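With one protein chain removed, the remaining protein chains of the complex are shown where they sit.
Then we have chain A:
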Amino acid sequence: MNHMTRRLLLSSPFLAAAMLALPRHGRAEMDLARATGFIQAAGNELVAAINDPRLDLPRRRDRVAAVLRRTIDIEGTGRFILGRYVRQATPAELAEYNRLFDDIIVRNLSARFGEYRGVRFSLGRSQQRTEEDALVNTIIERPNTPAFSLDWRVSEIGGQPKVVDVIAEGTSLRLTTRSEYAAVIQRNGGRVAPLLDAMRNQIAQLAARETRG
């Protein structure tokens, strides 16, 4: 909280009361400079791994996967995506879901980024979005490909900044995935098990493509 707000709070008992009445979440407020620095460091690490000429494709993927696991709040994001079906799943299903989701997101993203040879990344304009998290804008440039911009939603999870969403021109990956997973569950009689089957199936396909690529 900055000085301005604090002074405002002190001078306005109504506002102070309103602030106290607001439900406070476990997460702390995300500092924008910290979020930006975090994305910059993670991005540089990713770019270095992707462009390292000494690494072959599988080792590059492994390196990228390691950075992603450190950077993304995979468990929280997985829960967000499963949404109301978290309560419907048995503990065993939930544990299996977490394991599969971790595998899928890391394979998907490292397969995608692993191919970005010669990638350059720079920070665009940043903006604070809500009280709890920050949106950090980046511009991704690759040779012979149009540049595009990605927004990273950064939240404070357990005292550490973590990525909780990636947004490409207004389209949020976690929202899109949420409606995708919900559709799979609904089309299979509202059960979570068929979703897990579909996820396993997809991992097998991704793995097959990795060995080919």
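Keep this in mind: a residue touches a chain if its C-beta (ideal position, glycine included) is under 8 Å from a C-beta of that chain, and two chains touch if they have at least 3 such contacts; residues count from 1.
Rule of thumb we're sticking to: contacts and distances are computed from a predicted model.
Participant: The complex has one chain missing from view, so what does its UniProt entry call it, picking from "N-methylhydantoinase A", "Putative aliphatic sulfonates transport permease protein SsuC", "Teichoic acid ABC transporter ATP-binding protein" or "VacJ family lipoprotein"?
Facilitator: Per the UniProt record, the undisplayed chain of the complex is "VacJ family lipoprotein".
Participant: With the missing chain put back, which residues of chain A would touch it? List them for me.
Facilitator: Touching the missing chain: residues 84, 108, 112, 122, 124-125, 137, 139, 141, 144, 146-149, 168-172, 175-184, 187, 195, 198-199, 202, 209.
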